[in-house]
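First the structure, then my questions, so here it is.
One protein chain is absent from this view; the other protein chains keep their places.
Labels A, B and C are assigned to the chains in the order they are written; within every chain, residues are numbered from 1.
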Amino acid sequence: MNYQTVLQEIEKEIQPLLTQGKVADYIPALADINPNQFAMTITCNDGTTYSVGDYEQKFSIQSISKVYTFTLALKAYKKELYKRVWREPSGNAFNSLVQLEYEAGLPRNPFINAGAIVVSDLLVSLYKEKTLLEVMQFIKELSHNEAIEIDDGVATSEMEYGFTNRALTNLMKSFGNIHNKVEDVLEVYFNHCSIAMTTKELSRSMLYLANNGVDPISGIEVTTPSQAKRINAIMLTCGHYDASGDFAFRVGLPGKSGVGGGIVAVVPGKMSIAVFSPALNEQGNSLVGTKALELFTTKTGLSIF
Amino acid sequence: MNYQTVLQEIEKEIQPLLTQGKVADYIPALADINPNQFAMTITCNDGTTYSVGDYEQKFSIQSISKVYTFTLALKAYKKELYKRVWREPSGNAFNSLVQLEYEAGLPRNPFINAGAIVVSDLLVSLYKEKTLLEVMQFIKELSHNEAIEIDDGVATSEMEYGFTNRALTNLMKSFGNIHNKVEDVLEVYFNHCSIAMTTKELSRSMLYLANNGVDPISGIEVTTPSQAKRINAIMLTCGHYDASGDFAFRVGLPGKSGVGGGIVAVVPGKMSIAVFSPALNEQGNSLVGTKALELFTTKTGLSIF
Amino acid sequence: MNYQTVLQEIEKEIQPLLTQGKVADYIPALADINPNQFAMTITCNDGTTYSVGDYEQKFSIQSISKVYTFTLALKAYKKELYKRVWREPSGNAFNSLVQLEYEAGLPRNPFINAGAIVVSDLLVSLYKEKTLLEVMQFIKELSHNEAIEIDDGVATSEMEYGFTNRALTNLMKSFGNIHNKVEDVLEVYFNHCSIAMTTKELSRSMLYLANNGVDPISGIEVTTPSQAKRINAIMLTCGHYDASGDFAFRVGLPGKSGVGGGIVAVVPGKMSIAVFSPALNEQGNSLVGTKALELFTTKTGLSIF
Partner (left out) sequence: MNYQTVLQEIEKEIQPLLTQGKVADYIPALADINPNQFAMTITCNDGTTYSVGDYEQKFSIQSISKVYTFTLALKAYKKELYKRVWREPSGNAFNSLVQLEYEAGLPRNPFINAGAIVVSDLLVSLYKEKTLLEVMQFIKELSHNEAIEIDDGVATSEMEYGFTNRALTNLMKSFGNIHNKVEDVLEVYFNHCSIAMTTKELSRSMLYLANNGVDPISGIEVTTPSQAKRINAIMLTCGHYDASGDFAFRVGLPGKSGVGGGIVAVVPGKMSIAVFSPALNEQGNSLVGTKALELFTTKTGLSIF
């Protein structure tokens, strides 16, 4: 199958949808983004890549970064990690305190905000003041690209307006599930959410999840095969907040979205896909990005189901 | 790979776990079951089957029957069905009224009790007093087996003790999401949950989900390919109540469990698997059944991830 | 103070508000009522009465009847009653299943629907098929009036549309907090809610609560002094569903409202007041009735605070 042709068809078909979503506006740094952007890149396990649209355009990867920090923490803590963060779909919006309070401070999964903050806390316990450096180093290695950076404007904006995340973190601290200082943990969290990447960089960096934990191009073992499968499983059941079921239903691939408009998806054994379009649907996931991935699995039959 | 050998290894390895779970005791008809039973059957798309244990033993399929009624309703109502029952993981126990009340009577998915009751209501609207006959006929066709029957003792017991399901149904009726009489709908629901089948029958009947909606042995088209994929997607994200994420994590296959101790799982493109062991874990799924399927994907590498 | 003058001033001042509320429409039998009605009666402990408006007009007393059944059950069960129904404000709407589910079937207080249904169950355990007769007899004695009757049209309508109450009752039955048959309990509950009375009859019947449990006119001891105080305390904290705090704040008297538009209030040591006006405010309490009682305590200084 000619993936370049598939991408070009998708790019054409999503045009009428570009105006329908709504850019994230919870921080000024994201609210100003041009909503009409679109980019999509496929990186296959053999190293070939296919792209359409603004695939050299950096954007704020936001919650997609939770895949990196979860991977890093899973490598270090192994099964112990699940004593601090669970692996079930949340059935509530991504920032809900309700469920967290009923469940005594144990977040449902590492891809809701509360869970990713606990993951940050686990990393701070390991790497102390070097945590952010270690996270950045890990992402650069996965991407084989030293040029990846944090967008300081976004990070500052997150810090300034992050009241809900402060509430979540303090609540978990009151339950004993945050071991470091709230502000130290949030500094790591807000900064890794503010990393800027292109679809090309993103799809390259996730390739280990399409190849049983081993980067197929460099041969570097990032995780065990079992860990890679399980990260994929959690992405499928929890990767899109309260629309994870809908994403599995429509797209049929493990994936993770961010409010910056990016989504990555994994076709186990074959490829990693990244898509970017900043206008969001009602569940807070990229409207055009979701549609583009739905078109992709429909056209290629590459759903895991 | 020799699947018979794999099954025999699994049968041996699960022996120490047989005494650890707890048989469902919410109705007397289920509480009396011998907990030390085990059976497992694989039916491949080419028609070959492999079994271990009590694979000719009938047991109460309970919530596994929701896959049949959902398939039947999806064939009839197509996308209209999703106006009456959604497709997101529930994030709460299988019989929770809380979420249903907050979400104004729209059940989260067709595999929690509330959702399956709405599916029964949809079928009653279509087939009136013949609904149960139609459901049984559909299951017999899928199983290629006329001998499948309802266990009347279980059905009577469900009717007598089904207060939580009556609460759910009346609540949905108060929101306008049950169109027929509460007792008519519940009669269908309680009866289809009381169907008794063997692992051999169960795995045979689900083969259409492993072959894009077409029964690979008879060639009969049960659903469209897209419908089959989507049933699998909903099984993966919602098939095990509040442990769906954990099942995806451990097993990595679409599956559906019942409190009678059965689980069916689907390997798309390859096979359907049924397992039975009546003692349940804390989430209400077969303890040994879950473990057996986890061992199966570990040994065979057949996880979809 | 001339109470007749006070009532006449109130009648004049509430005129502009008569068109602002909304008549209960959850059953047809109540939806048809003329919203522009108003009546108010004071019965003093010395037997003198003052009335304005349609004080001979019967109306559906609805939840006000819960005061009678609670009194009757408290006389029989004494402190044992509180093992089956608690006495805290509910902090949720009157028919919420959420709280009931979290609190394992123990209703918050006897004046929300769930609590009053448990009270009906307690009475059915005592009086069996004669329960409704006993309740009616008790109300007739309190009112010194044999002519009080159930409005059968309302009762039939409640039975037909009472899905939420059926949900509540089945949920409590699943938790073991309903001991009799659901339909037997609901028959008592729906019927006592359908009693029709005038403001004159209502205010007369509640006089025992203004006089330490002893009817001041006949001298009959209805409850102990302690029981009477405690019924008043529960009316103050729980008598107006999710607006109980607001009623205490505005009116400052123990009171109980019904969706039929009636409210009774008690001035301990002095009098009982009944008011009727069928259009309701957003919390489901008589809009004009609440305002009339607020005007009454403002004009007379008879708030308990």
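For the reader, a short list of remarks on this structure follows.
Note that in this section a contact is a pair of C-beta atoms (placed from the backbone, for glycine too) under 8 Å apart; a residue touches a chain by one contact, two chains touch by 3 or more.
Keep in mind the model is a prediction, meaning the values are calculated, not measured.
All shown chains touched by the missing chain in the whole complex, by label: A, C.
When you scan A:A116, A:L168 or A:A228 for touch with the missing chain, the hit is A:L168. Of the candidate positions C:A31, C:A147 or C:A233, contact with the hidden chain is made by C:A233.
Touch with the chain that is not drawn comes from one residue among C:K66, C:R84, C:R108 or C:K200, which is C:R108. Contact with the chain that does not appear here is found for just one residue of C:P28, C:G47 or C:G245, C:G245. Taking the complete complex into account, residues 86-92, 99, 108-109, 226, 228-230, 232-234, 236-238, 242-246, 248-249, 252, 254, 268, 298, 303-305 of chain C touch the chain not shown. On the side of chain A, the interface with the absent chain consists of residues 96-98, 101-102, 163-164, 166-171, 173-174, 182, using the contact rule stated above.
The rule we apply is simple: only the chains that are shown with their structure count from here on.
With respect to chain C, maximal separation of chain centres occurs for A (centres as means of Cα atoms). One finds 32 Å separating the Cα centroids of chain A and chain B.
A separation of 47 Å divides the Cα centre of chain B from that of chain C. With centres defined as mean CA coordinates, chain C is found 55 Å away from chain A. Not a single residue position of chain B touches two or more of the other chains.
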